[in-house]
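Apart from one protein chain that is not included, each protein chain of the complex appears where it belongs.
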Amino acid sequence: MGLRAQHSNGFCLLQVEDSRIDAAGAIAFKEAVRQASEGGQDDVLLDLGAVDFIDSSGLGAVVAVMKALGPDRRLHLAGLRPAVAKVFRLTRMDSVFTIHATVADALKDAA
Amino acid sequence: MGLRAQHSNGFCLLQVEDSRIDAAGAIAFKEAVRQASEGGQDDVLLDLGAVDFIDSSGLGAVVAVMKALGPDRRLHLAGLRPAVAKVFRLTRMDSVFTIHATVADALKDAA
Amino acid sequence: MGKTVFSLSFTATPLAVRRGLLAFETYLAGLPIASERRDSICIVLAEALNNITEHAYPNATGPIWLRAQVQGHQFIATLRDRGAALPAGLLPQPGPGTGHSAPNPTDLPEGGFGWHLIRSLADGLDHARFAQWNELRIIFRNAVPSPPLP
Partner (left out) sequence: MGKTVFSLSFTATPLAVRRGLLAFETYLAGLPIASERRDSICIVLAEALNNITEHAYPNATGPIWLRAQVQGHQFIATLRDRGAALPAGLLPQPGPGTGHSAPNPTDLPEGGFGWHLIRSLADGLDHARFAQWNELRIIFRNAVPSPPLP
């Protein structure tokens, strides 16, 4: 699971480098995010701009990641491509996350 | 057929923007190259860096392009990816064209 | 166009499902189906294949056979497996409001969305059990515009 981490504007910005978050990769995804965000205090901003497909296992992994961050750190999502946005919308999980159109928007909102 | 044309170092540089030159696209390829190179005097440098597959119809189209340029303009090729290089090698057509590893090499050789 | 039939059989593992879906998506991209609709088809097939891997073959693995084709304006996918029979009641006609309901987002569920997505996006579902095989037929209506592109 490719994940590029960087700190910016009070966010721990995690850019997913794989094109799919699916049943075959969900566990590795959770583990990679856990390692990359561990110890910090910043909200996490997950850049999904490179992800063109997510299934319900991937969605479950994103939820698990949010829970693992605990009550004091929020999980923001940005860059949802059409098929990914559709899965969040149909499961109404788009109401649970803070979703930004792009990473730039998220950073601007936070500034 | 996507083809981006540009003049540089005495070359008419044509960058193929499709990933395949195959039986379904060979005629459009010939026509696009003809239009882009027509009227000029410069040698033509065909950048195949974006092409990951060529079949024998595509190879035939490249030969046709060379013939259409006439005796005074040469056809140079650059950026052959592995599957494309293999087709030129197995048919020994790599002996017929001036093949450069990269476009930069071709321009440097000409300078 | 209407005569194109895709079929793939493979062993039910998450990685083989991913690879199978990638080949399927490449096939689908060549059909005259709107990209928004292609996304829906891929989501449904992913969930149906994951269900087979997880629930039809809970302890071991086994074969999956996927077949897809255009039929008039419809796009039809057929999945077969030799695993546990699909529980009765899991398969009402698709559409909102039927079948067991989707998990509540505020409970922060980590699973249970599979059939909800299938029912939301497919236009028709048919299950049959022949001998030791499940066969699930998934129908997407009006997926292919008229007249079909050449």
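Think of it as A, B and C in the order they're written, each chain with its own count starting at 1.
Assume contacts are C-beta pairs under 8 Å (C-beta built on N, C-alpha and C of every residue); 3 or more make two chains touch, one makes a residue touch a chain.
From a predicted model like this one, the values you see are computed outputs, not experimental measurements.
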Chains shown that the absent chain touches, full complex: B, C
Listed residues B:Cys12, B:Val51 or B:Met66, member touching the removed chain: B:Met66
For chain C, the residues touching the chain missing from this view: 1, 3-11, 13, 15-16, 18-20, 22-27, 29-30, 63, 150
Where the unshown chain meets chain B, residue by residue: 20, 22-25, 53, 55-57, 59-61, 63-64, 66-67, 82-83, 86-87, 90-93, 95-96
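One rule holds for everything that comes next: only the chains that are shown with their structure count from here on.
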Per Cα centroids, the chain farthest from chain C: B
Inter-chain centre distance, chain A versus chain B - centres from mean C-alpha coordinates, in Å: 43
